[in-house]
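One protein chain omitted, others in place.
Here is chain A:
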Amino acid sequence: MEGGFLDYLVTLKREEIYDLYRQSFVCEIVFRTLPVLSKQYVCRLLAIPPPGLELTLFEDCLTKEGKKEHDGALKKLHSLSIIESQKKGFICLNKIFQSQIRKIVTGSFVDEQLVQSFRLFGKEIQKTSKHSKKCWERIMFYLIKKLPHKNPLGKSTYPIHDLDDNSNSSSNSNNNSNNLILKKDLDRKRNRNEMKKNTLKSNKKKSSTSSTNKNHKKRINAQDKPELIKNQFQKTIVPLLKEAGLLTLTKKKEYRTTKEGFRFLFKNKHQQIWTILLQYISDCKRHHLEKSFVTSFLFRLGFSDLNKGTFLPLGMDDKQKKFILNLHILGFICLSGHWKIYYPTPLTKYISKTDSKISQHGNIVLETNFKTYIYSSDLLDLCIFSFFVKLQHQLPNLATGIITKKKIRKAFKMGLTAELLIQYIEHLAHPKMFLKFPIIPPTVSEQFHHWEAEKNRLSFDLSTVYQNFESKNQYHAILKVALENNIELWHSDQNEIIAIKQSGEDIIVKEIQKTRDSML
C-alpha cells in the first residue's frame, strides 16, 4: 500500500514505534490494516506468553495458496516490530502491542473521566459532510489550478470556494457546476470585471480583520468569516503541500504543481490523506507541537463516531489550537460553538480505513473501443477525468467521452504513469464491469503501456566518441577496458570507433596514456 500509514511506521525506529504502540488506538488501527493472514497470526499469538509458538506450527497449517502468502505476512509483522523471535524457531508478540490489544479485548478500562460527547441531529450531520467535501475540493482544485500546462477548467471559471480574491466565487460555482464543456469566454469576461471590483474590497477587508483577529479570536465563529480561512489556507496548508512535494516555487514566486502533485490526484483517498497527515506529523518539531498530541488526536478521529459531537479538551496551548484550526481547514473536523465543540466529518473514516480492492460504489464504465461513461455530475470527478478522457457529451447524471492518444500523452508528460491510471480506473469501476475478467479490457490497459513506452523510446546520455586509433591492438585493448567497467555505449569494429559515457572518461584517458607509454 503505497504512501499509507503502515509505510510510515516501517520507516520509524523501534523506540518510536514502541512509543506509538503505547496508545491503544494506534494498535487498533495497525491491527486492522494488516494483511489478512498476518491478522490471523496475531490472533493466534494473542494469548500466548513468550517464547511463543514454533514457526513450524504456522507452516503446517497452510494450503497451497497460503504458502505463497506466508512469507509476506511474516515479513510485514517483523517490519512493524509486532513480532519478535526470542528463541530460535519461535515467534511471539511484542510485549507492548500484546498488552494493548489484551486491554482492548478484555475490556479492562477505568472510567476516570466524564463522557463528553452528545448525539447530533440529522441536519448537523449533513453540514459536516458538506463542510468536509468543500474543504477537500478546495485542496484538489488548488492543485489542479496550479498545474503548469493548460488545465481543463481554464483560468478563472472554477469554483474554488473562497480561495481567490474573488469573493463571489461561490455564486459562480452554482452557475458553472455542470458546464465543463461549454465555452467559457463570456464567463471569463464577467469574472475579470468582478475580480477588479473585488480586489479592492477584499484588500480593505483583510486589513480590518487582521486587527480584530488578535483581540476577538475566541469569539469568531470559523464558519462566519471566510477571510480568516482564506488567510490560514494560504499560510499553512499551501506550504505544507509544498513540503510534501506536491508544489514548487517558481522564480516568480508562484506556486506550481509538480509531477508528484499530479500523481497525487489519482491516488485513492486513504493514500492522499496520509501523505498530507504524515507531512504534518514530521513537521511537528518545527512548529513546537508534541508529536504524541498530534498522533493521538488524529487516531482518535479515525475511530470517531460520525453521529457524535465532542467538547474540545480544556487548557490547550495556542499552537494546539492552531493545529485544530488546521484540521478544520483540511476538512477533518467541523468546529462550532465558538470553537469549543468539534464534529468529526466523513473524511475521518479514511484515516483508518484501507480500501478494499473493489468497492461497490464505482461509477465509471470503460469499453474496448475506448469509450468511457462516467455516472457522476461532480465537478471534481469530471476535472480529473478530463485529464485523460476527451469528454464529448454531458447529461444530468452522466458524462461520456473517448480516451484519446493525445490526451494520454499529455497526461504522461505531466507525470502520470500507466499503472497508476489503471489502478485509478479499477478503483472507480462500476460493479457491472466485474462481470468480465480482467476488469479493464486488456486492449485498453496494454495500449496504455504502449503509449507510456513510446515516451521512453529514446534515451539520452552524454558521451565522448573516440576514433582514429593508432593500431588495432590499441583499439581492442581500450574496448576491453570499457566493457569491463560498463562505460561503453556503442562501438564499431569496422570503423574502430568507440562511444563512451562521460563518467568513464578518466578511466579511458588513463588507459590511452598507458598504451602510449607501452608503445614507446
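As a working rule, a residue touches a chain if its C-beta (ideal position, glycine included) is under 8 Å from a C-beta of that chain, and two chains touch if they have at least 3 such contacts; residues count from 1.
Everything that follows uses one rule, which is that contacts and distances are computed from a predicted model.
Novice: What is the protein name, per UniProt, of the chain that does not appear here: "LSM10 protein", "Transcription initiation factor iih tfiih", "SEH1 like nucleoporin" or "Isocitrate dehydrogenase [NAD] subunit, mitochondrial"?
Specialist: In UniProt, the chain that is not shown appears as "Transcription initiation factor iih tfiih".
Novice: For the chain that's not shown, point to the residue among A:55, A:104, A:402 or A:420 touching it.
Specialist: Within the whole complex, the residue contacting the unshown chain is A:104.
Novice: If I consider the whole complex, including the chain that's not displayed, which of A:10, A:48 or A:509 touches that chain?
Specialist: Touching the chain that is not displayed is residue A:48.
Novice: May I ask which residue of A:56, A:292, A:369 or A:513 touches the chain that does not appear here?
Specialist: Candidates A:56, A:292, A:369 or A:513; residue touching the omitted chain: A:292.
Novice: Consider the whole complex, including the chain that is not shown, and state which of A:8, A:375 or A:451 touches that chain.
Specialist: A:375
Novice: Which chain A residues touch the hidden chain?
Specialist: The list for chain A reads 19, 22-25, 27-28, 31-32, 36-37, 39-40, 43-44, 46-48, 60-63, 65-66, 69-70, 100-101, 103-119, 121, 290, 292-293, 295-297, 300, 303-305, 308, 310-311, 313-316, 320, 340, 352-353, 356-361, 363, 375-376, 397, 430-432, 434-437.
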